[in-house]
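Omission of a single protein chain aside, the complex is shown with its protein chains in their original locations.
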Amino acid sequence: MSGSGILRKIFLVDLFQGLAVTFRNQTPKDTVTEQYPAERPKVAERYRGAPRLNNNPENGETLCIACNLCALACPENLIVVGSERNEQTRRKELTTFTYDLSRCMFCGLCEDACPVDALELTQDFELASYSRPGMIWDRQMLEEGPRPTQYKC
Amino acid sequence: MADEQKPGGSGAPLPAGGEAAKQPPKPSPPKPAAPPPKPPATMAATPWESDLPRELKERFGGQIVETSTYLGQNFIVAKPEAAVPILEYLKLEADFDYLVDITAVDWPKRPERFDLVYIVYSFSRNERVRIKTYIPDGYKPETAVGVHLTANWLEREAFDMFGIEFAGHPDLRRILMPEDWQGYPLRKDYSIIQQDQRWVQENLGIESGQ
Partner (left out) sequence: MKAASDASMPDTTFLDSTELVLNMGPQHPSTHGVLRVILKLDGEKIMGTDCVIGYLHRGVEKIAENRTWAQFNPYVDRMDYVASVSNGLGYCLVVEKLLNVEAPPRAQVVRVILTELNRIASHLVWLGTHALDIGAITPVFYCFREREEALNIFEKYCGARLTTHAFRIGGLQYETYDGFEQDVKAFCDMFPAKVDEYEELLTGNRIWKGRLTNVGVLTADECKEYGVTGPLLRAAGVKWDLRKAQPYSGYEKYDFEIPTRQNGDTFDRYMVRIAEMRQAVRIIRQAVENIPEGPIMGKVGKVIKPPVGEAYVSIEAPKGELGYYAVSDGSTQPYRVRVRPPSFVNLQALDRMVRGLLVADICAVIGTLDIVLGEVDR
């Protein structure tokens, strides 16, 4: 073994090189930890989170036309759309909309299938609930969105 | 899609029904003979012309039922007892030294219930060939472990999921399901929510897994 090889071995040069990398990364401004409960992370615009039924911003009516395409697209069959036919306008009107979040895998197929952009997966990811039936959302919950209890630390 | 959601009782009433209730029904004209049922669609495979199927047909003769290609992928259909000799021939003579996969497909309405499929690949020729055999339920095909060691776990999985026992396999037991599970999950008569209730109750201590 050459002279420098033995010296490298005795003086642990390769181990110190690794340690140099570690110490280089120690600057506090390089910290990438997100302080989660204190600061909510910014998720992307297309994030597939909690579902929401959108309303028409002008008159507050629901955009959903009860076409049932979302229920057919769902791999888990967890959307149930209830509707009744309005005799005057001869169109279907939405009455109940049930979405079972406990089995939802947030794949986005329902959002892709909706022709009028009524059903949308939003950026909400704080969806925990204390009970199993609490995860089955009805129309009102879907339109308003979850309101998790907020704590201040 | 609109059919799924017929609102109750508000479809257009049939006029013929309303009228027929008042008059006696007229004798209907003789219906034309129903057209003969179409045969079930089969794969649009075309014959595979090349050196390899010619050599195989020379070597194995009548044991090779067909050599075809579909969508650019070549496959051979062989008699069940010829599957392992064909694999051996392909490995030693034609340099197909890598067994990619062994799997099965269940066609319950056919007398030869299972489609046992071997896929082999040759590094030097950069070619992939499928070897299919049709085997009835209860038939025990010979194991391919003597030819390719890869077949060990792949055949265990075929046994576990379909119940195809391989004669001569060194260690044929269930691999993905628990050891003493009854039933073969990927068969078509095994429902998707079916479970071995006895196993669930004995081992998990609950009434049912549902």
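All chains are identified by letter, namely A and B, in their written order; residue positions are counted from 1 within each chain.
Operating definition for what follows: a contact is a pair of C-beta atoms (placed from the backbone, for glycine too) under 8 Å apart; a residue touches a chain by one contact, two chains touch by 3 or more.
Worth saying up front: this structure is predicted, and the values here are computed from it rather than measured.
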item	value
Residue ranges of chain B at the interface with the undisplayed chain	41-45, 70-71, 73, 97-101, 103, 105-106, 117, 119, 123, 126, 128, 130, 148-150, 152-154, 157, 161, 173-180, 185-186, 188, 192, 202-203
On chain A, residues whose C-beta touches the chain left out of the figure	9, 14-15, 17-18, 20-22, 25, 32, 43-48, 73-75, 105-109, 112, 121
